[in-house]
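A protein chain is absent from this complex, but the other protein chains hold their places.
Let's turn to subunit A:
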Amino acid sequence: MATAAGSSSAAVPFWRAAGMTYITYSNICASLVRGCLKEPYKSEAASREKVHFAVTKWVSGKPEKPTIRSDSPED
């Protein structure tokens, strides 16, 4: 795992510096691993990766327009 060389304790791993959380990082790694599978397991695993939900932010008691996250999880 490419962690920062432990020279200074203020150095962060590259993905944290790019603004990703650990969850996003591990998701990307997981889909890379899933991409290494052979058929038919690959399509079975791909069905476990589907993402779909709608998020609505609320500002001072009023909902704004909802954003739909319905893509394949990595983009």
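In the analysis below, contacts are C-beta pairs under 8 Å (C-beta built on N, C-alpha and C of every residue); 3 or more make two chains touch, one makes a residue touch a chain; residues count from 1.
Everything that follows uses one rule, which is that contacts and distances are computed from a predicted model.
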Name of the absent chain as recorded in UniProt (options "C2H2-type domain-containing protein", "ATP synthase subunit gamma", "Aminotransferase class I/classII large domain-containing protein" or "GTP binding elongation factor GUF1"): "ATP synthase subunit gamma"
Contact footprint on subunit A, counting only the chain that is left out: 1, 3-7, 9, 11-13, 16, 21-24, 26-27, 30-31, 48-58, 60-63, 66, 68-69, 73
